[in-house]
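Could you have a look at this structure, given as structure tokens, before my questions?
Subset of chains shown; positions unchanged.
Going in written order, the chains are labelled A, B and C, and every chain counts its residues from 1.
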Amino acid sequence: GEAGGGDDNGNEGEGNGESGGSIGLLLPDDVTTRYETFDRPYIEAKIQELCADCEVQYSNAGNDTNAQKQQFDALLTQGVDVIILDAVDSAATADWVADAEAEGVPVIAYDRLAEGNVEAYISYDNERVGELQGQTLVDSLGGVTDPRVVMINGAPTDPNAGMFKSGAHSVLDGAADIVFEQDVEEWDGGIANEEMTAAIDSLGADGFDGVYVANDGMAAGVITALNSAGITGLPVGGQDAELAGLQRIVSGEQTFTIYKALRPQAETTAEVAVALLRGEDFADLTPDSVDSPTNEGIPSTLLDPVAVTADNIADTVIADEFYTVEQICTADYAQACQEAGLS
Amino acid sequence: MSDTQKDVVSDADAQPQAPGEQLAPDPRLLVRERGLMGYVEDFRRRIRGGELGSIPVVIGLIIIAIVFEAQTGTFMTPRNLSNISVYIAGPGIMAVGIVLVLLLGEIDLSIGSVAGLSAAIWAVLSVTHGVDDVVSILLAIAAGAAVGTVHGVFFAKVGVPAFVVTLAGFLGWSGVQIWVMGEEGTINIPRDSWVRDFTDFYFSDISAAYTLAALITAGYVLLSWRHERRRAEAQLAARPLTEILIRGGLVALISFVTAYTLNQHRGLPLALVLFLAVLLLADFMVRRTTYGRQIFAVGGNAEAARRAGINVARVRLTVFTIAGALAAFGGLFLAGQGGGASKSLGSGNLLMNVIAAAVIGGTSLFGGRGWIWSALLGTLVIQSITSGLNLMNMSAEIQYMITGAVLLIAVVLDSVSRRTQRTAGRT
Amino acid sequence: MTAAPVLSLSGVSKRFGAVQALTDVDLEIRPGEVTALVGDNGAGKSTLVKTIAGVHPIDSGTIHWKGKPVRIARPHDAQDLGIATVYQDLALCDNLDVVANLYLGNEIRRRGVLDPVTMERRARDLLDTLSIRIPSVRIPVASLSGGQRQVVAIARALIGSPEVVILDEPTAALGVEQTAQVLDLVERLRGRGLALILISHNMADVQAVADRVAVLRLGRNNGVFPVATTSGEEIIAAITGAADNAVSRRRSRAVPAQATPAADAEDTTADAPEEAP
């Protein structure tokens, strides 16, 4: 998707009358499928629907905090009226929000609870996601007693990876024996493969009963490693409900993924943003309240993530039109789809 | 080493020709005529000969500004320009270190990691352990210098190529950085820390910016004039007063326009003042001290420098120390800008951008050629592109492509304009 | 003429990898004297002077400076003693201009800061002394001609106040006029009581200015001759290791060669071995 280019005229945002206005949207990275493919189009579409004259100024930080700070400043320079911020590093944003506040620009924390005086927070809680990952893994381990689990976590430098990790730990620490645990730089599938192979080598092919993988991208590498060691049928779970991950779930290589219904999250956010733009009340959109390290009682919407397995794909991802059956059931997976009852 | 030294020959010995006779100047040398026409002629010759110095970069900057202003309408606002002047400080200070290392003919791949490590050390000391802010800052910079010294020792004393030492540092220090940060993903800047002021303090009194501009202009004109007078006294070719005044006028124009613009927003940023101070100091060191001369010599021909009695190992070692300290200092600016120290600070494209800045600014990768101000020019180019693209809300992949393309174009311009010179260069 | 030697080497050896470049070399250098060092290509002359200059530390042997044993481990040590060297490979910094090269390691400072004005003026005067035309003392030496570079290297050695000056083939790249100037210079330096080592392949130059000639052959001493009482042929014989050498053969052939060069060429061709196919 091309942003800006010809169709943006941020400089005209001076006239913040009743009808028009501009909303800044900052997303954190461009290698994970969701942001470019879902969050952004959903938010933009909803804003357009609610406010035809509004425009969205979108930037993606490529996982770099300082880059995001500059994009944040750029939005202020352009004179946007509201900022939706999905922070690369939610702990670093207190000053930014204060800057925006000084200019009278409200900030909505999206997906990650940015520190500072944000107006609202709409998200799936990352710790919750980690907990759900852990819980689903434990569930899919079924009857195994004293299950042994390998954990392949996200990038050691990514604060959000830490949240998934601690969420998962909060469940797994009691329920299973963590026999091998590694962080993977850059969330890289190839490195995940090497880590998994090392786990297999040091534990033996039957030295563990399930694998926690922080996201679907790395799950691909982990599953490749398992396959090449001749191990199949172990529970392996990821996150993000990526197309490739769903296909693996259909074909039975991967056990589950975590699906966050992005449409309601995005659309609620858009509604809150437009409400802020127009100075309307949005209390009914944000029934919950959370505390951040800097602020208390932030109005928020906390959504519940869903674990997707082969059994509930049709009811979740497909029902939400997140992906269509055609997208998932390519030639390679047609057979498996039949068996899973997708058509 | 001092004024009183005697050369074996020139003091008392004869010139073997007729007494007092001086060699006629080489008739093949196309000397510059005096006066205005002389300048025009000289300029034309330099364009044809490809000796344009930093003119291509400056033109590039102007083009970038025009294009982005046309596209966004907000690029040339005082706010954006003021922001740019703050953003360039961190990478720019790091680029000064890289320029020094490049002058040596070496490269330092570790500066990103060192910046991150130092920021982590500062944050852990001052926030977690409650050490005094200024002390923590000094310790963080000292840590950067120490790390640089370690690199320097391995390179200069042990003889490992600098590329490899700093590559190892690139990996190793970012490990240490993560380890220092420990449990914390990010440590916020305390409200009253200097580090916050580095990027967030502005001298809001408008007189501050104008005073600085006046000082710079006066200093430049005065020093040039004194220098040229001494040359004239020594019967060496000297620039005429008019030229000094024209150049002084240019300096005045740039500094006062900048001061005016900055005052339109929030005033003179402390970040810019610190960056300028580093630039001026480094420039003085490089051009006016024996040490600077030694850096150029080692970068040009290390063996010749050694034979001239220069302690090559010491020069190399200290340059890496300085580069480490500057990386640490720059890292604190990045921490200030990002709102705190984090495990990922200094990773990503920072290293490449800093090196690119030094090279775009006109410092050679092959040693012995360059100037400190390339850190300023190059960082300005890169930051202008980034800011412009941000204002245009370009998606990240397009940003990557455009940054790559502009980087290439900037250097292509430079290479083509230097081509004649290069062909003429000897083996 | 028989002053005590300012510098004396005894039993100096030096090896590079698999090549024994110097074996047990002795040499004495006296003030007010020009000692020529001659020898075939690869005889080890440059290696010998580089050991004196500290570029290559010696493997074994001793160096005495004014009677006291010294260790010369790096160029700085030699400079501290007062030894200035013009290297065969010049060793200039191509990126620096002429002035900076001349004063490298000996910069003139004024209140702690480099004094480019004084350096430039003195550099110009010094180069004028050597009557070389250099377009500008402010251009990088990379763009100088071979001879111009050579003169810059020579001038470099005269900055400061050395007691021993080593010239490794200083006139190799020089024109006739510049060569004459350098020989004049050598004589003037000798006149001022300096000790000089002159390496040259040009017997005429050696005989013109040297007092003694030390011959190296295959990395060993092959005799020291007073110039006044030795003929060029004797020195050449010591250099080549044989009285019958290409030089003498060429001399004896000289007249017919001038007249019928082509015939001469065929002549020598006649007794060549057939090349293996």
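As a working rule, a contact is a pair of C-beta atoms (placed from the backbone, for glycine too) under 8 Å apart; a residue touches a chain by one contact, two chains touch by 3 or more.
Keep in mind that what you see is a predicted model, and the values were worked out from it rather than measured.
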Assembly composition in shown labels, counted over the whole file, is A x1, B x2, C x2
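In the analysis below, only the chains that are shown with their structure count from here on.
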Whole-Å separation of chain centres (CA-atom averages), subunit A against subunit C: 75
Measure off the straight-line distance from the CA centroid of subunit B to the CA centroid of subunit C, and report it in whole Å. 42
If you average the CA atoms of subunit A and of subunit B, how many Å lie between those two points? 40
If I count partner chains per residue in subunit C, which residues reach a count of at least 2? none
What are the residues of subunit B that contact at least two other chains? none
Subunit B to subunit C touching residues, read off their complex: 1-3, 5-10, 13-17, 22-23, 26, 28-29, 227, 230-231, 234-236, 287-290, 293, 296-297, 299-301, 303-311, 367-369, 424-426
In the complex, subunit A residues that touch subunit B: 1-5, 8-11, 30, 36, 57-67, 69-71, 73-74, 76-79, 89, 91-96, 115, 155-159, 162
Spell out the part of subunit B that touches subunit A in their complex, as residue ranges. 72-74, 77, 79-80, 83, 87, 178, 185-186, 188-189, 196, 200, 334, 337-340, 342-345, 347-350, 386-387, 390-400
